[in-house]
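Our next item is chain A:
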Amino acid sequence: MIALLIRDLRLAVRAGGGFGLGLSFFLIVVVLVPFGVGPESGLLSTIAPGILWLGALLACLLSLDRILALDWEDGSLDLLATAPLPMEAIVSIKSLAHWITTGLPLVLAAPVLGLLLNLPDAGYGPLVLSLLIGTPALSVIGTFGAALTVGLKRGGLLLSLLVLPLYVPTLIFGAEMARRSIEGMDATPPLLMLAGITCGTIALLPFASAAVLRVNLR
Partner candidate 1 sequence: MGSIWEYANPKKFIATTDKVLPWVSLLALVALVGGLVWGFFFTPDDYKQGSTVKIIYLHVPSALMAINVWIMMLVASLIWIVRRHHVSALAAKAAAPIGATMTLIALITGAIWGQPMWGTWWEWDPRLTSFLILFLFYLGYMALWSAIENDDTAADLTSILCLVGSVFALLSRYAVNFWNQGLHQGASLSMDKEENVADVFYYPLLLSIAGFILLFIALVFLRTQTEIRARRMRALLARERMS
Partner candidate 2 sequence: MPDLGKYAQAVLASYAVSIALIVAMIVVSILRARKMKVQLKEVEGRIKSNG
C-alpha cells in the first residue's frame, strides 16, 4: 500500500505538473476574479471565501483525470488489479496521492491568495481549516468520477459534468463555514457537516469507485 503511495507521489513530482498544475490554476482563477468583478475591495472581501473555495474546487477538478488515466494507458492498472492489494485500497491510495499533490498545496496557498482578495482577517483561520477538511472529500469524490470515465476517450468534459453536482454539498458547507466566521456567526454547524461529508465519502465512496473500476477493467 505504502509503496503505491510513494510511487504515485514520486511520479507526480518527477513527471512535473503534479504540484504545479493545481496551484497555478488556483492562482490564475483568483487573479482573474478582480478583473471580472472590479477591484473595489469591499465587494472582493465579501465574495473572497466563496471565490477561494470555488478556485480550490476547480483546481482539484482539473487534475482528476490524471489520477487513473496514466495507469490505465500503460497497463499498470491491469497489473495492479492482479496484485494482492484490494481494489478499494488502490482507489483510496490514489485519492490520498491526489490530495497530497493537489489538495494540500491549495490549502497552503489559500491564505496567500486571500490577501489578493483582501479577505477579512477573521476569515483566514476558518478558511484554511475548512479547506483542510473539505479537500479530501473533493479528492475522493473526484476519484469516483475519474474511475467512471477512465475508459472513455474524451472523458474530461464528462468527468466535470458528473463530479461538479457531487461537489455541491462540500462547496456549500466549506464556503459557508468561512463566511459565517467572517460575519462573526457561530461556524460550528457547517464545520461539523463538512467533516461529516468528508468522513462519509472517505469511508464509503472507495467501494463504489472500486466497483466501477472492476467494471471498467472487464
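The rule is simple: contacts are C-beta pairs under 8 Å (C-beta built on N, C-alpha and C of every residue); 3 or more make two chains touch, one makes a residue touch a chain; residues count from 1.
The candidates were selected such that all candidates are chains of the complex that A comes from, given by their letters.
Worth saying up front: this structure is predicted, and the values here are computed from it rather than measured.
This complex places one of the candidates 1 or 2 in contact with chain A: number 1. If you check the complex, the residues on chain A that touch candidate 1 are 144, 148-149, 151-152, 155, 158, 161-162, 164-166, 168-169, 172-173, 176, 189-190, 193, 197, 205, 208, 211-212, 215-216, 218.
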